[in-house]
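As you look at this complex, bear in mind that one protein chain is not there, while each of the others sits in place.
For reference, chains read A and B in written order, and residue numbers begin at 1 within each chain.
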Amino acid sequence: MLDVKNLHTEYYQGGRVAHAARGVSIHVPQGQAVALVGESGSGKSTVAQSVMRMIRPPVGNLREGIVSVNGIDVRLCTDRQMRQVLRNEIGFIPQDPTTALDPLYTIRSQIKEVLPEEDKRNADQVITELLESLGIVNAADRLGDYPHEFSGGMKQRVAIAIALAKRPSVLIADEPTTALDVTTQVGILRLLDRLRRERNLATLFITHNIRVARLLCQHVVVMYGGIVVESGPIEQVMAAPSHPYTRALLDASVLGDRPRQKLRAIPGNPPSLFAMPQGCPFSPRCANATDQCHEGLPSEVATEQGTRYTCWNPVAS
Amino acid sequence: MLRYTGTRFLQGLIALFFIVTVVFFLARMSGDATALLAPPDATPEQLDAVRVELGLDRPILVQYWDYLQGLVTGDLGRSTSYRVPVSDLVVPGMQATAKLALVAFLFALVLGVAAGALAAFRSNTPTDYGVRLMAVLGQSIPSFWLGMILVAVFSVSLGWFPAFGDATATSIVLPAISLAAFALASIARLTRSTVLEMLSKDQTLFERSKGVAPATLVVHVLRNSSLPVVTLAGIQLGALFSGTIVIENLFAWPGVGQLAIQAINAKDFALIQGIVIVNTLVFIALLFIVDVLYGLLDPRVRRPAASRGKKKRPTTTVQPIDVMETV
Partner (left out) sequence: MSTMTPTRRAPRRRGLKRSRHSRKPWFSMAAMGLFAFCGIFGALIAPHDPTQNDLAHSLAPPFWAEGGSTTYLLGTDQLGRDILSRLLSGAQVSFLVAVGAVLIAGAIGLGVALLAGYTGGRLDAFLTRVADSAMAFPVLLLAVIVVALYGKSITIVIVVLVLAVWPQYARVLRSEVIRIRNEDYVVMSKVMGGNARWAIVRHIVPNVVPTLLVLATLQIGFAIIAEGSLSFLGIGVPAPAASWGNMLADGRNFMQTAWWVPVFPGIALSITVLSANLLGDWLRQTLDPATRR
């Protein structure tokens, strides 16, 4: 189980402080998948990095909040304890397996590094079974191969094997399909969905595409400018978005279902982390924005459908 | 791998042949060696006799062919100033030079990698600043000036090490340090920047996300950083072999460098030719070793992916590294 409460994460750069996450809360129960959706710079990857404690001084810091992985608050862990958490609890799937796998090591040795002690005795067998369950054929013959000898999709399966070999309870996937061919993407998404069910994984799925998220997630958390703007069951949020940003995101990701339909982009650019607007971060781009929006953030509002949003002027839907 | 090594070896031989040919013809074109060897008041008959004795009266291609045949059997011709076979001078000289160059190289490599890696793992700490300062100084002080300072301090004032020659076991200390300083600084700089870059790569982050022990992480980072460092180390070793000329001169070290200067002053072309050829041979052998080492270290070179249609092998011996570090 992954439980993030009121997380504040900062980056330091040249004496300036960037507030990449401002009071983010996410709850991922065992066996469920939560999508963390947002544009580049929204802070979604920061949350993932924070959970794994990859952000530490002098680069940045987890200033405030609780990040609980199966009841362990990673913010309070020593380096040694944190390695134990990473080793036993969290499986991480990188965005681009080509840059994430070590080119100089065979896949056997890269997977073996994370095997629990009891699996190390018959490591080859365990690894082969794992790889074959992930759809790599003739895995036994390929253990001695190097990453560059695999295709993109196969490399991602190797990376998934590394994430799963530790038998984690939490799985974090950081845009795991963006670096892959479209045809391979679907295969990886199906695989992740199956693994969540079979292994009862608490899955945090980071993506910029809310429609992709729908394929395997039950809940969604939409981030913008370091805050959670809307969250809730994915079907409800997609059917009736309350926050103008969620609305815009859905509109922008519509694949034209009619010919010559105009693609709808969101005007403007996401705010810089160093120059966050005083009020709602989306206010400079928001069609509904009023003076109130520019001045301060509202508190979270719960709807009857079970979704929650942070907005002064929610869209009527 | 075998084919790769074979190709490399063949390329080395071709390069050597090319150098030998160029040096031979340049030397022959630069003038008649006979006048230098005969007594100043020699008669035309005496000059002719010397010419016949040296075989310089024959067509140049015949001389060239003879020279090549000699090379294959290890005969580099006769030194005109020492009046002995060139190989009798160059072989012991090269042994002394190799000893100095290799000691300096080991010193530079071990200390350079250690200092560079330490600076990268402790970036922006006093350790890092110290290493960077020493590296910039090491790249800026000419070896002969450093050698003079070292002699003044450690030899003349403190009396710890001899100032010249190779009579005692500690004789090599000062020349080796003077010679190594530049290579040491370059290797430290490249190691630092490579490790630093490696630390911020996705690959390292992914490795950290595995929760492995710090030692494992360090091994991964260092192994990945070793590729450009190996290339630079090979180039630096070659530079050390020729850089000994200056140091041998300063420390009266009996290597080929000293021999080269004497040969130039005596216009002893046979000797110069011999020195250049032996040096080139050493240099090509070093590049070959670096190439093979590279193949051993990097599976992408050793086992190029079969599916990628055209096999992409590096066409050059010099791998992509920061070129500035090699000067």
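Quick note on the criterion: contacts are C-beta pairs under 8 Å (C-beta built on N, C-alpha and C of every residue); 3 or more make two chains touch, one makes a residue touch a chain.
Note that the structure is a prediction, hence the values are computed from the model and not measured.
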Return the single residue from B:Leu47, B:Leu205, B:Val219 or B:Ala285 that touches the missing chain. B:Leu205
Only one of B:Gln63, B:Thr127 or B:Asn249 touches the unshown chain, namely B:Asn249
Which residue from A:Met54, A:Ile210 or A:Ala289 sits in contact with the chain not drawn here? A:Met54
Sort through B:Ile172, B:Val276 or B:Val301 and give me the one touching the missing partner chain. B:Val276
Residues of chain B (touch criterion as defined above) contacting the omitted chain: 15, 23, 26-27, 30, 136-137, 139-145, 148-149, 151-152, 156, 200, 202, 205-206, 235, 238-239, 241-243, 245-246, 249-250, 260-261, 263-265, 267, 269, 272, 275-276, 279-280, 283, 287, 315-318, 322-324, 326-327
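To be clear about the criterion, only the chains that are shown with their structure count from here on.
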Using mean CA coordinates as chain centres, what's the gap between chain A and chain B in Å? 51
Which of the residues in chain A come into contact with chain B in the complex? 52, 54, 58, 82-88, 90, 92, 94-96, 99-105, 113-114, 146, 148-149, 151, 159, 162, 166
So in the complex, which bits of chain B are touching chain A? 124, 201-203, 205-213, 216, 220, 223-224, 297-300, 303, 305-307
